[in-house]
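Excluded from the complex is one protein chain; the other protein chains are retained at their positions.
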Amino acid sequence: MGNRVRAVVAGATGYSGRDLIKYLLHHPQIELAGAFASRSGEPAPLKLIHPQLTGLTDLVCQPFDESAVAKLDPQVIFLGTPNEFSHEVVPALLESGATVVDLSGAFRLRDASLYPKYYGFEHARPDLLGKAVYGLTEFVRQELRGAKLIANPGCYPTTIIVPMKPLLDAGLIDTDQPVICDSKSGVTGAGKSPTAGTHFVEVSESFKSYNVFKHRHTPEIAQGLGLANSPNSLIFTPHLLPINRGILSTIYAKLNDGVTRADILKAWQEAFPASSFVRIFDSAQLPEIKFVANTPFCDIGCAVDAASGQLIVVSAEDNLLKGAASQALQNANLALGFDEGAGLR
Amino acid sequence: MGNRVRAVVAGATGYSGRDLIKYLLHHPQIELAGAFASRSGEPAPLKLIHPQLTGLTDLVCQPFDESAVAKLDPQVIFLGTPNEFSHEVVPALLESGATVVDLSGAFRLRDASLYPKYYGFEHARPDLLGKAVYGLTEFVRQELRGAKLIANPGCYPTTIIVPMKPLLDAGLIDTDQPVICDSKSGVTGAGKSPTAGTHFVEVSESFKSYNVFKHRHTPEIAQGLGLANSPNSLIFTPHLLPINRGILSTIYAKLNDGVTRADILKAWQEAFPASSFVRIFDSAQLPEIKFVANTPFCDIGCAVDAASGQLIVVSAEDNLLKGAASQALQNANLALGFDEGAGLR
Amino acid sequence: MGNRVRAVVAGATGYSGRDLIKYLLHHPQIELAGAFASRSGEPAPLKLIHPQLTGLTDLVCQPFDESAVAKLDPQVIFLGTPNEFSHEVVPALLESGATVVDLSGAFRLRDASLYPKYYGFEHARPDLLGKAVYGLTEFVRQELRGAKLIANPGCYPTTIIVPMKPLLDAGLIDTDQPVICDSKSGVTGAGKSPTAGTHFVEVSESFKSYNVFKHRHTPEIAQGLGLANSPNSLIFTPHLLPINRGILSTIYAKLNDGVTRADILKAWQEAFPASSFVRIFDSAQLPEIKFVANTPFCDIGCAVDAASGQLIVVSAEDNLLKGAASQALQNANLALGFDEGAGLR
Partner (left out) sequence: MGNRVRAVVAGATGYSGRDLIKYLLHHPQIELAGAFASRSGEPAPLKLIHPQLTGLTDLVCQPFDESAVAKLDPQVIFLGTPNEFSHEVVPALLESGATVVDLSGAFRLRDASLYPKYYGFEHARPDLLGKAVYGLTEFVRQELRGAKLIANPGCYPTTIIVPMKPLLDAGLIDTDQPVICDSKSGVTGAGKSPTAGTHFVEVSESFKSYNVFKHRHTPEIAQGLGLANSPNSLIFTPHLLPINRGILSTIYAKLNDGVTRADILKAWQEAFPASSFVRIFDSAQLPEIKFVANTPFCDIGCAVDAASGQLIVVSAEDNLLKGAASQALQNANLALGFDEGAGLR
């Protein structure tokens, strides 16, 4: 196993980091060489941080430090770290020649001017924004080969861009009516830090919208779909579900005249071959969160009202997997020249 | 207490029936004279059917029988029964002179021709459809005085008609863009019968849409809002939340030119005085299900994107209370000449 | 209403404080004169802290300050505050002549020497420990009349002392075998502060024991039952349920020779008349959390294996109500000379 590719995971204490580590511990061509937390803190065995990993690894999670990372000589570095943290460390990490898969939003938007408003910081490296591959795997397989900086998509955007991009690209959608995305996410999407908003009692037996008209995934979705970043063309409303894992998006759009459900299914089938991690629901059954929880799939389905030409798309994924860790691994596999699904099945 | 009004509850074994009984057991002017289940079955103490009622009542729930109801000489009869059952028994019950509050959909639609498609039966009494008061209390207080047949609104429609009717009536909404209602309900809305769809394991840690473009509450909402029953003007998509009680609706609409958030709040304030069971959220805080669970309120709030004129309304209620039992009691109170909130605070 | 008793609630930002306020807002003989948070912080309307209270009160919650409390001239003060806070402020509050109902553990244990080990502080007022009435209402109605300091029982102890004290007092239990209390609580019992242990994702779809052999309620239970504070006579194991409200305790004990289930039910019936807030389940149905959630009752039931003389008691309560707020109000009502159930039905 000496010639397996060496990987490092930073942000190993979070939920995405943990799930990425689970995959890497069973990957046939990649070995987990190191795991890092934030800069401060003490080293601690991964199995104490995530007792789920008991019996699976004795690796010790270290405080993040560029030289400690470099010493491990990794060929691929996964960053499950906060936006500002990724923004800060990516340039130096890239210099080592490793492929960097960043699960944060720090390199997702091509337009640097959006960062102050949506992320609260001025972007220092607009040049890298131009070079980063936005890793919604299914649409950029060629660009991923040999890529050095991969901006792994946001969890919400994945559920919306996957089904809608092929329809918009094929000219099936009447964009005079805004595309309305009503999305619902489990609580792992809010991260592991305890806050008033993630307290069990505040979430359980409840449901709420949040960041209405203001969520930072809105410009990312608009960019991915080629729509203007305005509620006249795109409305995105996130909600918090009292569950651990999973996102379901209900998407409303107007079809161009004469477009049928069969046209939509055809556009999807051309975009997503049977071997891919996008599953097309072509029967009356629509996607539900329980079908994708703990899997690397994004499920998509739709209903059409023929008389009015109104379309409803329903998509679902596990936000920690296709919305984070498993898509990161799809991307890394392709960047490194492996089979896209290695370690994922 | 001999001169209190005598009430009967049919459908006492269901969730709405149970919650209605809880209210009636503490009502200052109404006494619970009898409780009935479906036609078959054996008599059983309410406290064995609903152990929550232990210590609160020794009343025995009887199999439904018109003559047994009549013998109790009730002035008000609440029906928490299936649609077909209400459709069948209401005409005879009305002849006794009692006020009938029907919580089913049997008398909600004025257009009898919609019943076969949405309810699966031909309506036998279109004349009664014309006479029934559609009891969305806040809009029909005058009509309710002395009313004999009250069609209590559906749980979903209440959350949508309450906030949107005042806006449509005031001409604030541009109806060229469809009004899109993305609604999410807890499982009590599906009733008490065990089905594959209400099995704990199928609901917990999941989330799904259902009856897309086809739910029977769609024509009820269209009627309540004065919109055409077509996805060109109104789209309603229900979803199932892994919680017991509560509905949250996220409603998307286009404002007419120049309409502001202040105009919306003003329309609501005129429609719903502070004393009512509709609470207006006029700060940045939007309604959430936990704020209304186990209360008789419908909460409403909104966000507006000024540049595009797009409106998002968020409303919430307890589906068993404002969406069923407490609204039934508001209606009965007004029909009987009592204070609207008697027994509800 | 000028001659209603004036009440103050400190710790109004917590869950018990909130539920107590809900009761007080509808109490026929008590009016809520003021609400206080901790010492620091800014004044804020209760309805912003607890949006559930929207439309019910316009009271502003103030930072705690003895002189501000005194200015309101309350006859009864409820403390839903941390142990150390209550320990500090109670002596001064008592001097005003008001009745103090302390929901913390600061004055529950008669033996001051237990405080360092179980509460982490040296008790400064052992004299008050001797004077405080341990307010498990059902057993101390006489002592409560005119009481000035009431130590409201812990949530877990209530579920155990209520069913077991009458059995031990009647000599039905063989104490050679330890009384084993396996208790399970909802998350509101852990308070409102966000911690790793109350994060939704760490609680949902999981279950755990905690503080095994070490929980601070152990000596309180032993005191209440007259058992030695040792695992040889009493074992108490708390667990965390993925629900908001409610405790269920499963209690194992050995009966003395010849004792039957009928003897147990008889002891309970003598201790708890039908009018009380303890409900005896005398059929095959045992208590469940859903029967008591959002009610002021403690439900108790049992099963006996006649051949072996082994007893299993199952009890349940809402930890925020009979385990906190409603029991506090039972106690205050009796101390102030009102009907025990005033404001609770």
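What to note about this one:
Chains: A, B and C, in written order; residue numbering restarts at 1 for each.
The criterion applied here is as follows: a residue touches a chain if its C-beta (ideal position, glycine included) is under 8 Å from a C-beta of that chain, and two chains touch if they have at least 3 such contacts.
For clarity, every value in this text was computed on a predicted model and none was experimentally measured.
In the complete complex, the hidden chain is touched by one of C:A12, C:I49 or C:V314, namely C:V314.
Listed residues B:I161, B:I180 or B:V203: the one in touch with the omitted chain is B:V203.
Although one chain is not drawn, the whole complex shows that of B:A33, B:V187 or B:V212 it is B:V187 that touches it. Note that of B:V101, B:C181, B:V212 or B:I243, the residue touching the chain absent from this view is B:I243.
Interface residues of chain A with the unshown chain, by the touch rule above, are 26, 48, 51-52, 54-55, 204-205, 274, 279, 281, 283, 285, 288, 290-291, 294-295, 297, 299, 345.
The chain not displayed touches chain C at residues 177-178, 180, 182, 184, 202, 204-209, 212-213, 230-232, 235, 237, 239, 241-246, 248, 250, 252, 286-290, 293, 303, 305, 307-308, 310, 312, 314.
On the side of chain B, touch with the chain left out of the figure occurs at residues 15, 187-188, 192, 194-196, 198-201, 203-205, 242-244.
Rule of thumb we're sticking to: only the chains that are shown with their structure count from here on.
When every chain is reduced to the mean of its C-alpha atoms, the one closest to the centre of the whole protein set is B.
Chain geometry summary: the mean Cα position of chain A and that of chain C are 46 Å apart. Separation between the centroids of chain B and chain C, computed from CA atoms only, is 36 Å. If you average the CA atoms of chain A and of chain B, the two centres end up 40 Å from each other. Multi-chain contact residues of chain B, defined as those touching 2 or more other chains: 204-205, 288, 290.
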